[in-house]
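All protein chains of the complex are present and in place, except for one that has been dropped.
Letters A, B and C mark the chains as written, and numbering starts fresh at 1 in each.
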Amino acid sequence: MASLRIEGVQIVGIVNAVPDRIRTQEDDAARFGVEEMQRVVKNTGVTRRSVADYLCTSDLCYAAATRLLEVTGWAKDSIDAVILVTQTPDYPSPATACLLQHRLGLAPSVAAFDINLGCSGYTYGLWVVASLLAAGKLKRALLLAGDVVSRAAAPTDRAVVPLFGDAGSATALECRADAPPMVFEMGTNGSGGIHLHTLAGAAKHPIREIDLLERKRKDGVVRSNQHTYMNGAEVLTFAMVGVPPMIEALRTAAGWTPADIDYYVFHQASRFMLKNIGRILRISPTGKQLVIGLEGYGNTSSASIPLAMNDQLTELTTTRRKIVMAGFGIGWSWCAVAIEMMPIIMPDILRVPDVLHPGEFESLPDHEFVNPSDV
Amino acid sequence: MASLRIEGVQIVGIVNAVPDRIRTQEDDAARFGVEEMQRVVKNTGVTRRSVADYLCTSDLCYAAATRLLEVTGWAKDSIDAVILVTQTPDYPSPATACLLQHRLGLAPSVAAFDINLGCSGYTYGLWVVASLLAAGKLKRALLLAGDVVSRAAAPTDRAVVPLFGDAGSATALECRADAPPMVFEMGTNGSGGIHLHTLAGAAKHPIREIDLLERKRKDGVVRSNQHTYMNGAEVLTFAMVGVPPMIEALRTAAGWTPADIDYYVFHQASRFMLKNIGRILRISPTGKQLVIGLEGYGNTSSASIPLAMNDQLTELTTTRRKIVMAGFGIGWSWCAVAIEMMPIIMPDILRVPDVLHPGEFESLPDHEFVNPSDV
Amino acid sequence: MTKTKFYETIDDILELPIGTIKGDEALSTLPWDSLAVVNYIATCNGLFGVVLKGDRVKETKSIGELVALVAGHVED
Partner (left out) sequence: MTKTKFYETIDDILELPIGTIKGDEALSTLPWDSLAVVNYIATCNGLFGVVLKGDRVKETKSIGELVALVAGHVED
């Protein structure tokens, strides 16, 4: 498709949750060196990140969704669907959204599934949820988007570790006849999939012992095959070349001039990337149109767009604003949306204690070894 | 929600693909014993299965989608979205649907993502794709649904191995103003998630060496934590108790009497389950209303519904039929749909040579060890 | 539901010829296994909307005890 328009669906509220564990530039300098970190921070713009040693995507999204239900006053049985976008689910199966249905105490009539996307996930998720609501004439849905990318990174990968943070978000969407339209522009180029992926752990490459070895690779990074692989230069090229035309196409489809747009909230990939995409799109570098909210959180994958709005745009709680959001990355996959947002409910970012929530599957007696010495 | 209705979307064609490698009851008897297999086959109804030693979900769905584009005559650039439903993707990330965009040669304007669902996946996928088409006024979409469950099973798990087969499907959906409505009924109960899951391999439980050990567990099965765990009695109870009321609610929502329905095409879980669900729903055991098509293929997870139609209902290519489909399982998750199907294009089931398609990620030079002796 | 009709339902569950079950059988004399337990639970749910507990059904020893679990839905 070129672009598409969804009518009659409105974003009512957004809550974001991050782990209360903070890693600072200084913490990272202890591992990567002071000068290296100065260079890194100059490019990334990330001076500290919230990271989870224990929390999972489910835990962060649970905290966000629980608060969202409180602040919206939405009854649990008024929710028709809960959709989770993540590339770091709790388990290979079942879908984490199914487990969250139970944990959140939602009705069994709720529809639930996971979508496996990362940096393009929030905007893709808005498209899917808005479509489900509009086409099915549903009432209300929760879009959960979150990732614990830091947990999938090799600890010594200096291209990944100092940049990424963990976060979960919950967005309340509702059918309202008078909602302004959402205009979407999206696409996919799987030839870029190789540049950002996790090699081992699914059907093409189940994990054997050799995949667990943390060894120095040809690109200089020490990692196992269970860790995330990223070719930063390729990601940068993809985003900087691909995003500006997408935004121009979206502006045309929405019938918006550059001056109409109050804010651009892009996936918070890195300050370097955002600044230069902004430059290519001729967004004034001195104004506040281009939202950069990654300093305190890092690149939080599928949660970065709602988190940046929460961090930088508190005026959204009182003021109607024309927003362009754009997610882009792993896949390659991209999705942008132009939304005229009515005032939304958006309380302060939650800080969730980074403690272990033992998985119930682990304690299942059926998993125990018959002969405990067999370890 | 209770139920919902999507207008103006039509199923145009279905193609299914299975590996050409066959495992028979006799093959399984060599491992599990002749008497045990007689008992198993009596309950499951599965006398042979197509299984992949090498093919992945992507390979099977690629074969099915390629054939589907041929038989529908759909131009590649007329496809707006390609959505893959699977619980056995190729890699943990990126989404397999993104890789398939490239492999199928679809335009970069195509929307692509994966949904992580299993036995309920085909009907859920129909809902999502129909919603995307209807809400966005898109033209055409491909729904891919497939799994290689046999590759995730512990080789000696007699509750899983003799029952499951591998398959991939591709379904062509199109916006047509005169299409009869699709009526859906769905839900989720995450408290059942524990009874059918894969423990290790994602954020809650990354794989360590101990997770790779194939050891006898308290339930008597020898498996690793990377293998699928299934409590068959709980699955059976869930399905037999949960499915009949869902079907009754769906019939009411669709305004169909039991006599209106030409065929019930349920997830092909096992013959025992299907027969008894049919009995509880008072579907005549001597008629052909209740479609059972698992004898030659086994339980093929997300592909089982389209595969059963292909195996048993060739008349769908010429005749308008009222069909009730229902998927149910892992999550717990369930989704049923009532569709009056116009004649569809549905060529013979493809047999795909079970050969290795090396993953391009594996051959990436960046993954090579710096010191090859470090293994 | 009449008792006779309900006995026929149990015949169905156990894949026995209709008319086999008379009401006084011990379960140990019948092909009553874990699949039958699930089947009985699901059937009573479908027929009467009654949600029986698996443990309670497993404890029963006879057809009479089974029918007693859904007393009120089956005529005496």
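Keep in mind that, in the parts below, contacts are C-beta pairs under 8 Å (C-beta built on N, C-alpha and C of every residue); 3 or more make two chains touch, one makes a residue touch a chain.
Small disclaimer: the values here were computed from a predicted structure and weren't measured.
Contacts of the undisplayed chain with the visible chains, over the whole complex, involve A. Considering A:L213, A:A249 or A:I280, the position touching the chain not shown turns out to be A:I280 (whole complex). Among the residues A:A2, A:A30, A:I210 or A:V241, only A:V241 touches the chain that is left out of the figure. In the full complex, chain A makes contact with the omitted chain through residues 43, 233, 236-237, 240-241, 244-245, 272, 276-277, 279-281.
The rule is simple: only the chains that are shown with their structure count from here on.
For the pair chain A and chain B, the distance between C-alpha centroids works out to 28 Å. Computed from the mean C-alpha positions, the centre of chain A lies at a distance of 52 Å from the centre of chain C. Per-chain Cα centroids separate chain B from chain C by 34 Å.
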